[in-house]
Structures are given as structure tokens and as C-alpha cells.
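A single protein chain has been omitted; all remaining protein chains appear in their positions.
We call the chains A and B, going by the order they appear; numbering starts again at 1 in every chain.
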Amino acid sequence: MKTIKLKIDGIETEAEDRTTILSIAQRLGIKIPNLCHHPLLEPYGVCRICTVEVKSGTRTRMVTACNYPATNGIEVLTNSPRVRRNRKMIVEWMMAQCGHVKILKDMAAEYDISKPRFGRGTDDCILCGLCVRVCSDVVGANVLGFFNRGATREVSTAFGETSEKCIACGACAWICPTTHLKMENEKLERFRTLPGSERLCRYSLMGVTKGALCANSFQCWKCEVEQRFHDQLQTHPIFLGRSRKIKEIDAYVSQLNEMRG
Amino acid sequence: MPRVSIEDLKKIRGNGKPGVSSKKFRAKVLVCAGTGCISGNSYKTAKALETEIEKQGLAQQVQVVKTGCQGFCAEGPIVIVQPDGIFYRGVGPKHAPKMIEEHLLNGKPVEKLMYTLPGQEHPIPLLKEIPFFAKQKLVVLRNRGAIDPEKIDDYIAADGYKALEKALTLMTPEQILSEIKKSGLRGRGGGGFPAGIKWESCRRAAQHRHVDPVLVCNADEGDPGAFMDRSIIESDPHAVLEGMIIGARAIGCKEGFVYIRHEYPVARERLSKAIEQARDYGLLGKNILDSGVDFDIEVVRGAGAFVCGESTALMASLEGNLGEPRAKYIHTVEYGYKNRPTNLNNVETWANVPVIINNGSKWFASMGTGEVTENPWEGSSGTKVFSLVGKVHNTGLIEVPMGITLREIVFNIGGGIPDGHQFKAVQTGGPSGGCLPESLLDMPVDFDSLTEAGSMMGSGGMIVMDDQTCMVEVARYFISFLTEESCGKCVPCREGLTSSLEILDRITQGKGSEEDLELLEEIAEVMRDCCFCALGTSASNPVLSTIRYFKKEYEAHIKDHQCPAGVCRELIEYDIDPEKCDGCHACVPACSVHAITGEVKELHTLDKTECIKCGACIEVCKRQAILKCPRSFAA
Partner (left out) sequence: MVDTAKVDEILRRHNSKRENIIAILLDCQEHYDYLPREVLEEVSSNIGVSVTSVLSIATFFRTFSLKPIGRFPIRVCNGTACNIKGSNQLVEALERDLNIKKGQTTPNLQFGLDTVNCVGCCGLAPVITVGEDVHGKAKISSTRKIIKRYRAMEKKHAESVH
């Protein structure tokens, strides 16, 4: 693959042709804020807060760093006055819906927003789509989706109901940047009422372990297995599928089941 | 019907041009059957005319032809008699006996049904002398009103599929690309991107990637106030098909789609019929005219989403996904429909192609502005179809050479502003365009001049506005329209439109402030920088252009709490003019809240506290005695 030369905030660097500006910047330790991005998901480019200035020849464009493919000779400005002015208004727009969400309040502090010009809404879903994307692209359950359009756009399950297809992997709650999505204990009842042989540990349902049964009555937040996964894997297991590390935990869960009968 | 050969096509052409001369009939009665005139019972009129013709024993001499949109919607339903070239307006089924007996049998055209210029005494019998038509130049609409769009033989006899013959048998794909490039044809859907360059990029990408390219015709026509594509398809669907097949040959496509909006049932039906007929004749399908070229077209329906007029959203919708746009950093000519190289063009762009191939790129480039043969960006060649609508006498569909002035369009062709009102603005480019004031009436209409003035060509909607149109309300309307149509995916569009609408709502209610205008401009800049697609980046154009040219109106709303045009309800009140009211009493039953009282033949009174300003009384008052006055606010 071709190597290209470019400048970011005055720093000259090289990269593989068509790498995104965001990944090049991250490699250089330059922080570009982003709210709908996750390294393990395809870039979505909807929050627009990663918009940066790109100069190519005589032409200046404003592009989103998360999905813009860098080309040879471009000069990128990640923190110019124009970029900051745009970011400020985007944060104010998001606060008009979600005025009390922590990540937005943190950004508001950085961009000197003491009184958001469009008000402070009380919603806590920023419509970043991370939950929808993880559920469809990684888990494959397709339970969460976007409904309606425009200002009435919302994230939900079909008809607002818990779907049979949901495997309660918790990836959506894990990836949600606000407190909007939470796992609800009562909703896990449907797993507890299953006959013995079907009470698969949800990591089995995720395809991460093979056939291990739940040893903890689906109180996942208390479960040793859960804890072990997070300690060893440093991320949500749904992203890793099968790997060597998982086989150890597989064995461990089987042992637990044998012990508890 | 069996496949046709080139010889067969020549034979069909030998039967004479339909609609004007004919070897079989001495006269043709052409009844407009576009959606507009259909709503005026033109199908029934056609039937009544046929019945009369039978009755008078003229069935072997006179033919009734149902044609597509004639263009002069204000005067519909329309009937034209050829070869006399007589234009009849406002024709209903009840006029059939008189028309057939007097004109067709006795040779005396019916004056009562002819068009008369407002204020004139005598009618203008000939179509070509009527100002609405005289200044137009029909290239795309060459067959309008002259052929039956549901008969493929009519199209062929009017030199149809001749360009296809040439393109398949006498030209290489490279030669076709060269001709389209040299013609300077720029996208008629609004983007104005040179078609030849787009085609070439798509062909190259397909060859480079070894993937079959796809052809798309964008018939979604979402711009409110625009109906060019609907009319083209209803009048001459084969022109679009022929253009697409030639394009398929040039680019190397075997598969094509027409994405047509759900709200156009007549157009969709005619298009499907035309495709079936073309397939029957072997002009679509395998080995077209024995050239070895395979190409077929599928019609796909939209479902009510303006955003699907945006090419990446359209392609997403074609794939069965939500009509959400995709990042433009990846060009659709390389990765489009199902990640295949895709060439998308508008209906009008496709309809230009056969004529360019037949008459040559030089002929096309000689019309319009600029010098485009070397560089298509250097001008605007050819013609443009516009829907001339709103507060103008002659509303309808027109086609004019690029470079004609706004004044000629509005006043010569359009006949000026009706009911004694004054011209205020003309809006072009739909929700991505702007409003142009009186001071710009002499500007040439072409891609670059319109963009420089703060508007854009767009798909061709041209809405005329008068002193009774509030420009602040127009800006609010466009933002409100886009708020409904935004896909909602990206923050700046979804929230930028919401915040702009909130501000404009307040201004039209008399609750605006000076800072609001600055804020609207800043919102516009951020939206232009950051929105995902062109719906968002151009959404502020109507707002910005009205602030630029009509700032005084904004200031009247903000500082004086007044709406000079008398539109914004919070700022006006209704009142009865004692000098004009003659007590005819028509307003009283029209009022649903009983706000008007009075005895017959005596001055009536209006209770302003009850009045809901619904407009029902103003509509029925024959003396124009009910006025919209500035509201008197309590101290």
C-alpha cells in the first residue's frame, strides 16, 4: 500500500494512504473529540464533533476526522478557531436535548459554555448509535434500532418491547456513553425461567464460550465469570469471539457448574 | 409484438410525424392528459370528443390523441388542434359538440375557447403566437403535446430511438462520452455536475475494479414547487429511456433503475408501460438492435422522503435500507449501489441525451451561456425546464435557453403578477436555493450566476412571490419543510434545523430580537461546515438569502412587531372596510366562529376577539372589503 506524507497541526508525519485522520492523530497523541466513534466499530460520522479543517492545495474543506481518508500533501488543523467555533455549537445543540449528560457537561466546560444558547434539555440519549451498531454489526441480534426521522428520531427496540432475540449480552449498556442504556434485573427473569439445560451462560449465547451453563442465576453483575472476563480481556467479550483466553474461562465455568451440581 | 430491427423503425418513421402532420388523418385533436388536466376531467373530454367525431362521421379524418403535459397549467384543461395550430383553453366535456361541429366540420375555430391576454379584447388563436409559448425553446420537451406517451410508435415516428441506432451502430462508447462531454451537458437535478465527466469516471472505475456498473435515473423530484420530471415522464417517457440506454452503452451498464417518487402515480404508470413496450420491441433486454448490448431497467418506488433525492440516500433506499445518506468521501461512481460503480443522473439530464446524439454536441453547446466545448464548467449550455408557479399569471411548465433573464421569464412568459399586485421575489433551487429580489430581475439564468447571487439552479422550481408573500414566513416555511424531511442522523442538521425553526417561529410571532439574526447566520455557517449531506449544508440558503435581500422585513417583524405582507397571524388583525362593504352577507355563513355580524345590505362588523384569521371570509368577499391590518397591541 502507498505511503503518504501529511501535516497535522504543523507536525509532519507519514501514513498509509487513505488511513482516517482520526487514527493518524491518535497515533501522534493529538486528541480530537468524538462522541459516536468506537475503535471496534465502523465509523458512523454523525455527531460531527470531530470535524477538522483540511487544506489541500488552495482548497479548504471541513471534514469529519473519523472517516475522512487522508491523502498525500494535506494539511490538517484539529483545533483552529473555526473548528472550535463549530464544536462549541455542536455541544450546545446536543445540550439542547441532553443538558445534564456528563460527557457533554465536560465538553461544555472546555468550550466555555456557561449558558447553552439553545437551552438545556432533560433527555439522556445523544443518538450516537453506538448501541444500535454494536447490536447489529457485532452481536448480530438486531434488537436495537432507530425509529422515526428528523427531530423525532429515537433509539428503541421494536414496539418498545424486550425482544426474544436479545441475548442480554450487555454490550449496549457497556458501550453507551451516557447513562441512558442500563441492564434491568427484572428483564433477565425470562432466562431464569428456562429449563435447566437451556440456561446457558450469556457468554455462551455471545459465542464467546462453548455451552457453559449459568452458575449464578443470571445475576451477572455479581458473577465471578463476569469479573474474570473484564479483568483479563479489558473490553466487552462480545468483541473478541473465540480466542485462547476464552477456553480457560470456559473450563472454569464448567467446573463451577459441576461444583454447584 | 416482435422485436424490431432498424428497418422496422425506419418504416414506422415513414408514417409521418404524429401530432402535426399525418398520412392517415387530416387533423388531430390533441387533448392534454398530464396529471393537472386529468384533474380537470380531460379523459372525459377526450371521450366526449371521440363520441362527437363518430357522430359527425369524421372518424376516418380526425383523430383524438391524449398527450402529456402541454405546460400551460393555468389555462387547463388544454386542447390543441393540428395542423392548424389552434390553442384552446379551459375545455370541458360539454364543449366537445361545439368544437367538433364548428372547427373540425365547418372549419371555424371556436373563439370562445381561445386564449386572451389579460386586458385584451381579442383572443390569440395560434399557439405559437401566445407569449407563454413564443419565448420557449423545446429541446427536452420536444414531443410535449404532440405524441401519445402511451404509444411507442408515436415516439419512434417523431425520430425516437434514432439516436440509439446511431449510438449502437455508428459510435463507440468513447465517442459517445466525447460527445456528451463536448456538449457541456451539466446535471439538471441541481448539482450541475458535467454529465460526460461523471459517465467517464464511472466507466473507468468499472474497468479498473472489474465490477459491473449500475445506471440510475433519479425521478424522486422532492423539491416542493417543482414538477419538471413528472411532466417529462408523463409526456415523453421514451425520451428518458432512450437516454438511459445510450448512457448504458457508453458506461458499460447492463442494469438500470428508475427511482420514482410515490406521489406520481400517473408518471409511474406511463413509465412502466413504456418500459414494457420497449422490451417488446427488443429495445430493452438482450442484444438490443443486434448490437450485442444488454440492458434492462427496473422501476423502484420511493415512499415519501425528500432526503432520498440525495444520491447516496437514494442508493441506500434502493438496497432496502433507510434513506440515510452515506459519507461523500467515497464517490458513488466508484462505490455506489451495493458498492458497485454507479452513475446517477436526473430525468431531465437523461432526456437531453438522445437530442445531443442526434443533433451533435456543437449544436447543443451553441445554446446557452459560456464556452463549454473545452471545459463544461465554463458555462451553462442547452436549455432548462422550469416549473413557473406561484404569484404569476401563467403558471405552468416552461423550457428556455440558459442565459435568458428572470425578467423575461416572469413577465414575458409568465405574464407578470396577477390581481394588481407587485413583484417581490422569485425563489429558485428549492430548499437549497434562495430568494432573488426585483433588483436582480435582469440577471441571466444559469448555474453560476444563480449560485453567485446566493441561490442555485436546483431542479428547476421557480416560485414567484408578490407583496402579499412574507419573506420571513418563506424562510420559516423552508426550515419547517426540512425539519420534517431531515433523516435526523447528524447533529448539526437535526438540531440546527430545530434551533433555526424555533428562532423563526418567534420572529413571525413578533417575539424576535436583533441577536436572532446574528445567531441564524452563525447557525448557517456551522451547518454549512459540519452537516453530513447537502440537505443540511444548504438548508440555510433560503434564510440567508432572505436576510440578505429582505432585511427590512425581518426588522419590521422584530422592531415594529409588524408583518408588512399581512401574513403572520400574531401580527395582523382582520377588519371590514366601511367604504367597500355593501352588506352582501356572503362572509357571515363562511365564518365558522360567528365573528361577523350584520344585516343584509348594511355595513357588517367583525369581532376581532373572536376572529381566528382563517381567511374564509376574505375568500368569499366580492368587494375585497375585508382587510388585513397591522395588529393594534394593547399598551
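A few points about this structure:
In this text, a residue touches a chain if its C-beta (ideal position, glycine included) is under 8 Å from a C-beta of that chain, and two chains touch if they have at least 3 such contacts.
Here the structure is a predicted model, which means the values were calculated and not measured.
The absent chain, not drawn in this view, touches the displayed chains A, B throughout the complex.
Between the chain not shown and the residues B:K10, B:H262, B:H594 or B:K622, the one that touches is B:H262.
Among B:P123, B:G225, B:G368 or B:G403, the one in contact with the hidden chain is B:G225. Only one residue in the set B:N345, B:S387, B:T508 or B:Q562 touches the chain that does not appear here, and it is B:S387. When the whole complex is considered, the residue among B:L9, B:I38, B:A195 or B:I596 that touches the unshown chain is B:I38. Not every partner is drawn; the one left out touches chain B at residues 35-36, 38-40, 73-74, 76, 221-227, 230, 262-265, 300-306, 317-323, 387, 389-391, 395-397, 427, 430, 461, 463, 465, 469, 474, 477-478, 481, 484-485, 487, 590, 592, 614-616, 619-620. Summarising the interface, chain A meets the missing chain with residues 141-149, 157-159, 163, 165.
Operating definition for what follows: only the chains that are shown with their structure count from here on.
Centre-to-centre separation between chain A and chain B, using Cα means, comes to 44 Å.
On the side of chain A, the complex with chain B involves touching residues 45-49, 51, 62-64, 67-69, 82, 85-86, 89-90, 93-94, 96-97, 117-118, 127, 146, 148-153. Residues 305, 322, 327, 329, 483-492, 494-499, 502, 519, 522-523, 526, 529-532 of chain B are the ones that touch chain A when the two sit in their complex.
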